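Only one protein chain is missing from this complex, and each of the others stays in its spot.
Here is chain A:
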């Protein structure tokens, strides 16, 4: 809502308060003033000029040479390119030395050899937006009324020196979508009273009811409809003061009658509509729901197909307006209109909202109906509009009105208690304090001891419950004046859950290993969604996605991490290590919430360590990533429950991918991405992993306990085994562990060799075995026995020979 300071001043005595001070007060007590604009601050030296003569520029067909009286000294010559400039006009002239918005400076100049002493201005050049400029002047200069005085200040005349406050209204403060509402708000803040303009006109002898009748069929949508008729009007431009009021409020002037309806809409917040009575097509107004397939061409010349969801005003046979949204072209007020049928009605928010949404049509009227209007102003607005039409368009207002009225407005009264007000706000207000706030708000009230019964005026339909009144009291009292305290009640122990604590540790481990946390989008494309998924599932789809790219919910975090790797690679960031913790969404069927499983995924590529001057480079490979995960599992006390198994996944390298099993259940995988995926994402040598983090973190692990530092030495034996190429280190380790018994403490691979020195098809794997007993020093003999057992088992189960 754009609020003119000058206009507001006509309702409330603003005294010496500057627009800036007023804005600050309004903002602090409830409505955010999002901006203040005073166009004249960017302009100077702009006056009214009288065009005395006009002829075509001798050297340019499209330019005009004008002789303009600026009210001082000799008339001056100004070159003007506007097609509509004419002798006799009063126009806006920027004199040499003038400044225009956009920091444009006007100087005396020569245009195509002819002297020009200034510029004749269009409204756009004066800082008005094109959409508010009257259509007649959209392509040329603006023509002032003939009574404008040459040489006088044009900025004053055009109300450009008015300060316009832009109010950001929250949905509950639709009462301030009118000057009347803003006036009450301002008066409450400043402790002043409100003057409401009076409507005075002399009615004609003819009765409105002889001209028109009203029938409302859709009474639920339209409980109140009134109409007045004004005849003998003369359509023409509105007076300048009215046009500038509208333009400053962001509305384009059309003609006097339409402008008056818009003016009243701004003033009272009550939408009005003016029909051309003679074009209306009948003598009866019928309000009903539209028939399916019925059509109406609205004022914007768009033909609209209607449905039974839409409320229409008809002449008994066909629609003439989409109720509360926009009038029809068939009954539009035109220059030859002489009789006006003026509508002032109450349409419910729901029906207007539906029509406005279905047709993509938001008008000043619809936005007010949607958010609610004050039923008390419906008649007042009609009377005031009629009076203004009589005054400004020379009309004759017919006696009385026609109406359909089934609108019931229950008076609202809210009961509050002083102690509760203070308890709720934390204040120590007295009864007098509260009473004086209610007086400022102009809310009638009754006192009964400390109980206060507040009658809520219809203009504040947002106030319903006690808490609403607490807010009114607090905001007028001033939020700055509220004390600051902390909750006093029962003390609570704050903290994280075990899961949340472990999740922080997961981040610490990964970050300690050089991996950066990433956050990517949960919504992905159908094309990417199934790749890399740990659990195969039908993806959850949005009903109306904004783009293909973000149409379904992810089943894996890896695709977007690869996007991030690709994004980095395209920017020459070759070494990238990223992890993400986030949910994947597994469908539980339509209409039911999906299962959200928290996953941990990572993507690493390039150099893991780069120390060039010592020629030390560690390139990320399978074992780099696996090493990081092993570190993580150790930290989470899961390392003894985890094992790896070769695996195949869509999008993964079949020879370099392993499932990760936790107590024999697959909880994730790690590996290199497939060359086809490298191509798809334009990346190279990327290693990824994805884990069901929730499964890992919900696994029970033993409490941490101290193990005694060994008092006896351990013994180690190294063995090198020749085995088939296909035999894995994991298999060998498993055999060693089972055969090793209690004495074997650790079996660690220290060398793997394939090549000339072993038989083709075979490889050598070397282990260091550590034997240990916490209670004593082991003898060679005991160790030898255990060792023999291991070697025999290796031979029997893996055909492993000791390397000679």
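Assume a contact is a pair of C-beta atoms (placed from the backbone, for glycine too) under 8 Å apart; a residue touches a chain by one contact, two chains touch by 3 or more; residues count from 1.
In this section, contacts and distances are computed from a predicted model.
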item	value
Omitted chain (choose from "Transcriptional regulator", "Cell division protein FtsW (Lipid II flippase)", "Phenylalanine--tRNA ligase alpha subunit" or "ABC transporter permease") - UniProt protein name	"Phenylalanine--tRNA ligase alpha subunit"
Contact partner of the left-out chain, one of A:408, A:546 or A:708	A:546
Touching residue (missing chain; options A:577, A:659 or A:727)	A:577
Residue among A:293, A:360 or A:591 touching the omitted chain	A:591
Option from A:360, A:495 or A:755 whose C-beta touches the chain left out	A:495
Touching the absent chain when the full complex is considered, from A:39, A:273 or A:353	A:353
Contact set of chain A toward the excluded chain (per top definition)	27-32, 170-173, 349-350, 353, 370-371, 423-427, 465, 467-468, 470-471, 474-475, 479-480, 482-497, 500, 504, 507, 510-523, 540-546, 550, 553, 564, 567-568, 571, 573, 575-579, 582-583, 585, 590-594, 596, 608-611, 613-614, 616
